[in-house]
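This report concerns only the one structure given below.
Of the protein chains in this complex, one is absent; all others appear in place.
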Amino acid sequence: MNKAIGRTVVAGAGLSGIRSALDLAETGYKVLLIDTSDHIGGLLCQLDHQFPTSTCGYCRMLPMFDRDRSSQHCLRKGLVHENIDILLSTELISVEGEPGDLTVTLKQTPSLIDPDLCTGCGECETVCPVFVNDAFNEGLTKRKAIYLPSPQSFANAYTIDYAACTRCGECEKICPTGAVKFIEQDRETFKILVVDDEKIVRDSMKEWLKEEGFSVSTADSGQTALDLMGSQSFNMMLTDIKMPGMDGVALLTKAKQINEDLCVIMMTAYAEVDSAVGAMKQGALDYLTKPFDPDVLISMVVKIYHEFEIAEARVEKVDALILSGGTQFFRPELGKNSYGYGVLPGVITGLEFERLISGTGPGLDPGSGRLLHPQTGKPVRKMAWIQCVGSRDVHSGASFCSSVCCMISIKEAILAKEKFGRDLETTIFYMDMRTIGKTFDGYRLTAQEEKGVRFVRARIHSLSQDSQHADKGLHARYVDLGGIVHEEDFDLVVLATGQRPNQQMADLAAKNSIGTNAWGFIETQPFSMTRTSRAGILSGGSLSGLKDISESVTCSSAAALGACKVMHAAGKRRRPESDGEIPVDLARETPRILTVLCRCGSDFSKKLDVEVLEAGLARIPEIESLEIMDNLCTEEGWTTLIEMIEKKMPNRLVLGSCLSCSHKQKIKQLETSTGLASNLIETMDMVSVLKRYPGSHIREATQGIERELKILISKSRFKNPVPMERVASNQAALVIGGGIAGITSALSIADCGYHVDLIEKGESIGGNLLWMDKTVDGLDIQAYLDECVKRLESHEQITIHKQTRVASTAQRPGEFATVLQHEDKGHQTLLHGVTILATGGNQAPLEPAVGDSQYNVFTQKEFEMAIQDQTIHPEQLNSVVMIQCSGTRDERRNYCSRICCIRALKNALFLKEKNSDTQVYILYRDMMSYGFFEDYYTRAKTLGVIFFQYDLENKPVTEFTDGHCLVKTHDLLLDMPVEIEADCVIHATGILPDLPEALADQYGAALDGFHFFKEADSKFRPVDSMNYRVFSCGLSLKPCTIEEAVSSAEAAAIRAVRVLAHERLVSGKTVATTRTATCSLCEMCVDTCPYGARFVDSLEEKIVIDPAACQGCGVCAAVCPSGSAVLEGLGSQQMLDAIDMALS
Amino acid sequence: MGQTTNDRLLAMTETAKEMVGTCIQCGTCTASCPNTEFMDITPRHMWRLLLTDHMDAIFSSKSFIMCSSCYYCTLRCPRGLELTAAMSLLKQAASKLELKQFRRSSLFYKSFLDSVKKHGRVKEMEFMTQYFMAMKNPVLPFAYAVLGLKLLSKGKVHPEFPFGSKGKLTALFNKVAELEG
Amino acid sequence: MMTKIEREDNSSAKGLQQFFKQLLEMQEIDALFLPVRLNASTSIMPSLVTDPAQLENAVPLSPSFPLNSARMVSRLSYKASGRKTAVLLRPCETRAFIELIKLKQGSRQELILIGMDCPKALTSSDYAAYAKQAPLADDAYIETVFSDNNDTLNGFEFSSACNTCEHPFPVNTDINILLHGVDLSDGMVVTAETEAGQQVLGRLNLPEATAPARREERIQQIKEGNSTANTAMIEDITDRTDSIVKLNAFFDRCINCYNCRNMCPVCYCKECVFNTDVFHHQPVQYHQWAEKKGSIKLPTDTTFYHLTRMAHMSHACVGCGQCSNACPSDINVFQLFKSVARLTQAAFEYSPGTDENESPPLSVFYEREFENTVGIAREE
Partner (left out) sequence: MNYLYYPGCSLEGTSAEYDISTRLLMAAAGVQLEEIEDWSCCGATAAESQSHLLSYVLPARNLALAEKMNRSKEILVPCSACYLNLKKTEAIIKKDKPLLKKINTVLAEEDLVLKGEMKVRHLLDVLSNDVDIEKIKAGSHHKMKDLVVAPYYGCQCLRPFKIFDDPEDPHSMDALIQATGASVFDWDMGGQCCGASNTSTKPEAGMALVGNILKAAHGADAILTVCPMCQMNLESNQKKISHKEGLDLDIPVLFLPQFLGLAMGKTLTDVRLDLNLSNTRAFTEKAI
């Protein structure tokens, strides 16, 4: 029986959507990747710089093996993958059905520009008369109504901003390829009802909207409106909120009962913004604040008209759904706006700042290299960042912490310093600095001590500006720890705006019974960061709460794993791997190169001297001929090219055209229709070469084109189609470590149908979970563990080896051979294709100086175990002191273990629950209750837990005297000594990883400075090692909660399944080889290969390569002095020849 | 200050302490307060003292008396704490305990309420006179003399005792006192 | 451990022979590698000796330096032979060998490396002339070269490599023979530098020695003298080669014989890229070049060849001078190479041959190099 190929919809094509999609596509499943915006890449398209390198690394997410199935360029430019279909400007409307059989309804707004025809020449942009704020630059610059969706976009096709476009038709007239086609719009049929008790409002709105071609009716009260709706149907209603009798909100509810699809926009005065926002929760689409500009009204209406009228519905059958819409940022102008965002010049959001200083940003002064104020254009000397804007603030409806803003602001402050010099003063005002990652605390120290960023623990309540003295900048007032009130002026203030749920996803969730939490974020199931309340629907990335890049990527991979399990369970198959014909060996054939140039609908004689060009190329013996053709982008043009190739039978082709005709997919098509191997086709972007010679410099342009062509010709003439290398790949996994990360990754891989050997050095499975009782959320850990272990033990694809360690391992292309050593049973050799290092970690032991068990001094773990053993009784405790960061976050172990604060809160809440009279004191440095954990911090405070902040200079000291235990600390704020008599002291000692360097080393993995697993890239490849067959998860990777451990384990699992799914792995076209004859076996290439793709075969005395691991980076070729390490298709000979040709 | 007073204060400020329980000492209140520069302890520090039971320190300062109920702190506190109300509770405690250093303001309020209790509505001249007498500070009235004369001349204050039966709200006041113990 | 090699018949040379004989007679040592005067000639060549009797022709210290022995020791050690060999090397030979070890072209697993204060060398042609004048003058040579005044030898200038050498003292060896600042009449000083060296030396039961009193002072003198000479030499060569025109002129006599490469101790490739098809041009190529410029000199790729060799190996150049020694066209390749090497080695903070654990620059990447590499300069 030919089973169907598994297919998943990924809704949201930002970072997390792309991660999920690629993981599934690489595994061999089909993906439909959709996004509501007009370009993929999401938020990261707007960010040029990432922590900690201050560069971008988006491309590190691209496939590593069989990579020619996918585009291999910057993901901000776009993505092409054989297994991924991408639909932009598309919204997910509904989802029905069961896992393995879901029906999703999509709504796509068609573009007025045919992307296949658009050459990106930009003529339309020059004639477009409309200027609007460029959303990509966060409104800091202007753009036309016809524009490139993102400056990096690869497709290079223009798009039209429907809301701004006046449909003047100029672009349609000038487009040389006829790509712009305005669809006949029938706005007459779009019926709008305006409801307002004020006549003047009704009348003017009617007039404005009629001018745009819409049909408009009016009503002076809610009742009249309802009456009208009874007699005719409307598409849209604009209603005032405050009206006598029935108010707007009541009308909304009733109108929706009559017509569920009615688009409703609320109109409101300042005082009712809250009710307008409330109305949006009840189904209103948007709101307008009175008084409003007609343009704002029109653009809102036109946009909705497009989205709901022109958009086409589309129904797809899929197996699973991954929601990855991300989060939205808090918009100060719509809520509590005490910082005058949008009002005071120089108050910007973090994202705006990133745009301001991006490579093309308007904030850069190319002359002086200084940062310029976006409004005044004057150099910026003093900047401030204000944290927790719209987070940890009940007045803006956000009692949660947004988790990542602290790090973002540190990054931005460092960037400012790096880009504009140390003289630029930078200050971060914060409440708690939440550096909750293993390298974050160090980054903060770098910012503070090396870069000179000032950190002030104070909240600025508002900003003001002296309207008469705008040059004084923004005035801020804050109080320092010593109680001194300071007044300071800043040129630029960056607001670290917090997270808000993605509204579109929240609406979708509400309509499709997908559970959300108290704040409207998608809620995931216990111990999972991806499973939603509906089976088969997964949440990826930040949708369930803001995450940094690495956590988002991890969570999205975990979501992909979830989808993969669904598809496997539903019996779906993977896409068969094309065998790929072995290309003809051309080594002995004389190269015959056909050179074809496309005119792109223009007159070449005005741009090029074709005769000169022909004469120049004719002296190259390998040239078959130079052909000029037209409109390659059309069906007809394409056929002409194919016919030409069939007639002339060249064995190589050099093609000069616009970008869209020469991208990978088109060339692949050409290969299919002509049999000419795609790597024998060289392409040139004619449009951009010719752009270098504006005006009528025909001679220069001809020379330029000739030079470019000659380079391609030289590249091409030494080429031989290389059969793609394949390496047999072992399809079993080894998981080292039987904690929750190991268990989860083993189960996950096994659930996808692959065999797993799990080894555990101890006698029982469960790791740290064995000593835990409940999570801070009150979830029963033992029940969860029992269930997991039961599944593990009964899974037919899993073999468990307890009391077993790795004795040694050897690697060859496609396989590991690991020798296991059982405590009693001796050795056993396992062959496996991937390795997951889930060796876990432990709570660091108590330092002997602070510990004294007879005085009830514990680590957190010891305390919890003592409670369970009933060696201490919480009811009897009078005073408990918890000391956070004990022996950690200082020179000894300079990282934050992330989970100790949460654990302390959990224990504090537990103690208060057992005995509300127990005094609980938490001595902390920064309270790391990130994300929704903030609520437990608040709850602990509400229950009377007393928190003392201390700093490194005054660490708490414990003294023991005849039966008494006294903790001495220093209250940082009050600057006074504090002594607490305690009958129990609990130290949060942090996490120590348990990943032996020798073990990691054997598998080609590395450790970081703190002995955790070192990620291939901490942000974009957070569970991978540089060896593409080795992964890590759980505590050996980094400190994490149980949910986070499960998430990283699932991520490691899908990353492994990606490899395991292939019997044979296909390399990329560009891979390195070794010429054994000239190789001196110096092993320089082995040492330098960043991907661990090279091995010494000591039996045969040669270097062997795993072609799937090789990324064609060419480092080996660079270090090899004898030229024995060769990059296929990019040999020295070709390079030298290309130089000669360019100079000839 | 004696231990007993401290204990009484602890009991009386229990509600205030609960009200600021979730304070994270971010300092927004202090930076927002128009009277900070006249306070010996800033609100940020005061909440901290309250949370750590340093009643003696709080009540040996006069900071909370300086609160002019502008509600900026309440408006801006990211934790949503009703700080102005908490300030009032501290004022109440100080007043009930008749702490010496708060005599001036306590008496001011007391005189005011006495006037209300008697007449239902307040008559500025009456309560001011009472207040000055209670302060037993013969010089103090002169500070207000100019304003007083001005008001008199505009006919805005009436030196004679006002309308309304004596003891108009006495029943209410007594009942409140009874309920509050 | 510091012991003494006593003179034999008032001859240091014989004393040394005796020392090596004792070594070879030890059970642990199967063979000795050291310079031996060949029968029936004045030529002194590195030899592998297994018969102690044949050590009477051994000349451990001489001005003869026909080739850098690192290449030979590499041949003896790149794989296990099952035999233990003691190897006597000049400091520049040791350093070159250490580089080869890093490149997996040799191993010290089965070797005892014996180093010595450098006895300097004449160029091969000068040595031939000198040997004619003073055959078998081994002791006189030792007296001269380790005296305070050793600028010339019978009127012959020492090789410019030796005069400008900044590391003429042994490093990375197991056993060292010290000669500078030593009162040779009282014998030579031999020290053990590693545990392996200690074991060997301990068994020889040599008399104890004290640290030579004037040694530090001599080392300092020599270093300073050579360093001054080196700077002058580099200034001079830089001046002569600091443009592409001058550089081409410098190499205009090059005949692509590749002798310099063949004699370079660190040029370790089995087959040089210049011997492969990369530089085996199509006939049409020569014509195209000639057409472009009007004429071209043949052989082509001469300067390119030297530049490539510098690119590949200058980081590992130990400054032994054998490239110049081998050049039939009398091009002072060494001087140019050393001047370039000084820059590349400084750029990578790399010191070839001094630390066996220091990885070759291209095989490691330090994050601090990132800014240099990607060209993003950060404000500091």
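For this structure, a couple of remarks:
We call the chains A, B and C, going by the order they appear; numbering starts again at 1 in every chain.
Methods note: a residue touches a chain if its C-beta (ideal position, glycine included) is under 8 Å from a C-beta of that chain, and two chains touch if they have at least 3 such contacts.
Keep in mind it's a predicted model, so treat the numbers as computed, not measured.
Among the displayed chains, contact with the absent chain in the complete complex occurs for A, B. Within the full complex, the residue among A:464, A:605 or A:942 touching the omitted chain is A:464.
For subunit B, the residues touching the absent chain in the complete assembly are 34-35, 37-38, 65-66, 68-72, 74-75, 82, 84, 88-89, 91-92, 95-96, 104-106, 108-110, 112-113, 116, 120-124, 143-144, 147, 150-151, 154-158, 168-169, 171-177, 179-180.
Touching residues on subunit A toward the chain that is not drawn are 269-271, 337-338, 340, 343, 462, 464, 467.
Please note the rule applied: only the chains that are shown with their structure count from here on.
Rounded to whole angstrom units, the spacing between the C-alpha centres of subunit A and subunit C is 55. Look at where the CA atoms of subunit B average out and do the same for subunit C: the two points lie 93 Å apart. Interface of subunit A with subunit C (complex): residues 53, 55, 417-422, 621, 1077-1084, 1087-1088, 1118-1119, 1121-1124, 1131-1133, 1136, 1140, 1143-1144. Contact residues on subunit C toward subunit A in their complex (touch as defined above): 103-105, 267-273, 276-278, 284-285, 288-289, 292, 312-313, 359-360, 362-364, 370, 376, 378-380. Residues of subunit B touching subunit A in their complex: 18, 21-28, 30-32, 36-37, 41-42, 44-45, 48-49, 51-52, 54, 72, 75-80.
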